[in-house]
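Here is chain A:
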Amino acid sequence: MELYPVFMWLHDLLESTGIGEPWSTIISYGFLAVTVFGTLSILALFLVWWERKIAGHIQQRFGPMRTGWHGWYQTIMDAVKLLQKEDIRIATRDKAVFFWAPVVCFVAAYLAYVVIPFGENLIVADLNVGILYIIAVTTFTVISLLMAGWGSNNKYALLGGMRSAAQVVSYEVPMAVSILTVIVFAGSLSMVDIANAQQGNIIFNWFIFKPPFGIIAFLTYITAATAEANRTPFDIPEAEQELVAGYNVEYSGMKFAMFFLAEFVNLFTVSAIAVTLFFGGWHGPLLPSWIWFLLKTFAVILLLMLFRWTFPRLRVDQLMEFAWKFLVPLTFANLILAGWFKYAGWHW
Partner candidate 1 sequence: MGVLKDFFNLLKGMTITGKHLGRRAVTIQYPEQKMQMFERSRGVVVLLSDKETGDLNCTMCMLCMRACPTAAIYIDAPRDENKKRVLKEFKVDHALCCYCGLCEEACNFSAIKLANKYEFSTWDIDDLVWDVNKLQDVGRDVPYVDTRKKKPAAKAAAKPAEKKADDKKSAADGAKPSAEENKQSEGDKPSEPKATDTAAADKTAPAKDEKAVDSSPDETPESDETRRSADDDTKKGDA
Partner candidate 2 sequence: MTHDELRAYVADKFGDKLTLLDTGRAEPMYEVKLSDLHDVAESLRKDETLQFDYLCNLGGTDTGERLEVHYQLASIYKNNRIDFKVMLTDDKPSVPTVQDIWPAANWYEREMWELYGINVEGHNNLTRFLLPDDWDQGHPMRKDWDAPDFIRLPEFKG
């Protein structure tokens, strides 16, 4: 039920050609990695374009229009441009930290895709602790932002880095707890199992339709996820009106592009998790499973984009207050009640 058979098949094929053990494993893993990486990069580029288009139309503009039909390869050209740009490195930076920050950010963003089921059989590895793995791995992003803030040796960047550390750590809690609520419903940590638990009964087996805990868990999750992805109204780490560009103020060229792409990969990650946890994953009639998955994910992304282009930004202390004084108690109450209902066997 996963991409692992593809890996095995490739591995066997390479074995039969007589390449020898370490190489056949490395090549087949490499093939998998490139597949995931390529898909996600294209998705991220698409999301950048799509966000610009959505923003444009919300604001009654056109958005990108110059490159191709409705500017469809605008972001590709942007990426090419960023690749060609000079990599400006300020002299007072912390060399190693400055260099590794975008790499860590990029890698952390992509690591989550090991366990995200894109479709019926489209998963790299169905870990039995899948969701736990995602929560663990996405937290790496915060380290990278802190590294960027520190390494830049810039006050604005440092403020941005500190803010993002505080923010991500705070929102990790309500996010994990709302995910736990779903795990209570599903009884499993595996992403595939969670998705399968929502199969059938048209859409009414989706966990979001488990009143009232499902909807509360979804709302708290989506709020925390917006904060995790550093998007408005929780985009205080970069807050361009306050901190110019926050942690990536000193980055340019490809390093900046890595931060930028990682941000959109994160956006896709949180939406994909939301779909898997609350909207039945890839399950749906008629259409192929991966199309259902993408459609649902884009719908969630659209919601997040609507957030971004509607709301003002919260202040850093209000953000903390909101997390600790509102979201954390709410999610815990929700979890406890859901667990109690489950234990008592009422309507599940």
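The set was built so that all candidates are chains of the complex that A comes from, given by their letters.
We adopt the following convention: a contact is a pair of C-beta atoms (placed from the backbone, for glycine too) under 8 Å apart; a residue touches a chain by one contact, two chains touch by 3 or more; residues count from 1.
Quick caveat: nothing in here was measured; it's all calculated off a predicted structure.
Trainee: Using the definition of touch given at the top, pick which of 1 or 2 touches chain A in this complex.
Mentor: 1
Trainee: Which residues of chain A touch candidate 1 in their complex?
Mentor: Per the stated touch rule, the residues are 54, 56-62, 65, 306-307, 309-311, 326.
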